[in-house]
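FYI, not all chains are in this one, though none of them got moved.
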Amino acid sequence: MADTISADNVTAMLQTAVALIRDNEPLLSRLDSVTGDGDHGAAMVSAVAAAEKALGEWDKSSLKSLLHGVGWGMMCIDGGSTGPLWGSLFMGMSKGAGEAESLDCAALAEVFEAGLAKVQSQSKAQVGDKTMMDALIPAVGAIRSAADASASISDAMASAASAAAQGAQATAGMQARFGRARNLGERTIGHVDPGATSMSLLFKAFSEALSARET
Amino acid sequence: MAMKKFINDPANLTVELLDGLCTAFSDKLSLVSEKLVCRATPKDSDKVAIVTLGGSGHEPALQAFVGEGLIDISVVGDIFAAPNGPKVFEALKMMNREAGVLFVVLNHAGDVLSANIAMEMAAEAGLNVKMILTHEDIAPGADAPAEDKRGLVGCVPLYKIAGAAAEAGKSLDEVFAIAERFNNNMATLAVAMKIATNPQNGGEIGKIADDEMEIGMGQHGEAGTGPCKIMSADDTAKAMVERLIPAIGAVKGDKVLLAINGSGATTHMEMFLIYRAARKVLADAGIETACSMVGEYLTVQEMGGFQMFLAKMDDELIELFGAPCDSPYWTVK
């Protein structure tokens, strides 16, 4: 059996992410109340609820439509920065998925790159700016490297998860240059960015879902 | 510990508050689809429409200024969260007209992201919309790049002025030019003494020591330019207005609009003291306070503090500011 993931796998990955992010609502809000307005937990819960709803309503037609449903659903939450950015991520991934029925590791890297590009069309934040990008960019990079090295999908996702976690952790040392935290300046140093944290949870969940598939 | 607020299910706050607002003021407001607050009596379609957006939790806030001579439709998000882009697009489409739509956006990450998405969709649909971004917070410095400067209470007098210009039958280009002139000559500084509680989860936003205050706060009390010991009303007003005056380049002989916007727990009593002290500093500098606003426009829960706003005014702006309007929380006869 070729090493690919189907729409059903993606559904399972997303369901794991929904649960993990829900569990972490208090953490995410607490982080946001230090450097922002205290609502990132609520925003992420709305986002994953929208994703869950889209999964339920998916017409099973294509991976593209699955990802589009999730992205549009997230785009349609009232979630401050979260809705547009997460919505863009999945809508970009949907576009990247094209007509594929399943994805091998290289295709997966392309899908994530398309998602990242769409996010970047909304945000100019780079690694080091203390945003979700500090988790997302290295994670996508890790999948690309793994694909180029012909690694398995689950290894690719494991390395994405660890890159995202490291990236999120590293935001503690950074000064925020985007979002509400920007105005806090130096005082953001020492605090982990909430958006980077939720993004790293996404990859953690994806990786866990994939290793669960194997066992 | 229970939150010290009169609420029901925190998930329903926005829907319930809009229902309350729109039934209390049903002669002025109408709630179309979940979170779009429109005028009960729509503006003539040959006049420019004013559209805006923002998160809830800042009541009376934007939707309370929907009405004749002010906003035509306010797209309301959830607590502290911008409404989503597709919803904002829906509002733009609803208001689309030959005369055009002025779309007023406050510079906050989420608002801008949603507004950009809505504008992309509007462009695709061929709507006649011009967007204007308010960013008058001078906490990061009057010369800081526009992206750094948050949109605070300045949107409210801007609605008033743009709304009056629209009501007077001016073209979209004219309304835009007037609003932009006002926008480029305004500045706000916020100060806080007591923090706000997020009404959805009870979390306290930020931290202020018992004997301290902080100037340069954001709309939610996100920390500003650093804490200092509590100062008197006179000293606080002086410190703030002395930063606002050069920020708008006001000099002797100029006329200004001075606004004090209470954050929630700060009393009108205190606001009058602050207003008085700031006006005195202006007068001493030979600057005339031609227009005034003192009240709660954009609050943030029960935060103690206020925003001080200053704008340079010319005769046309003064006239538009004083023109009649009729909304739940701002009526001029």
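The first chain written gets the first letter, and so on, giving A and B; residue counts start at 1 in each chain.
Everything below uses one rule, namely that contacts are C-beta pairs under 8 Å (C-beta built on N, C-alpha and C of every residue); 3 or more make two chains touch, one makes a residue touch a chain.
Just so you know, these numbers come straight off a predicted model, no measurement behind them.
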{"item": "Subunit formula of the full entry, expressed with the displayed chain labels", "value": "A x2, B x2"}
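One rule holds for everything that comes next: only the chains that are shown with their structure count from here on.
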{"item": "Chain A and chain B, separation of their C-alpha mean positions in angstrom", "value": "33"}
{"item": "Footprint of chain B on chain A - complex, ascending", "value": "26, 29-30, 33, 35-39, 41-43, 46, 72, 75-85, 87, 122-123, 178-184, 187"}
{"item": "Chain B residues touching chain A - in the complex, by the definition given at the top", "value": "14, 35, 55, 77-87, 108-110, 113-114, 116-117, 137, 139-140, 148, 150, 198, 200-201, 203-206, 216, 218, 220, 222-224, 226"}
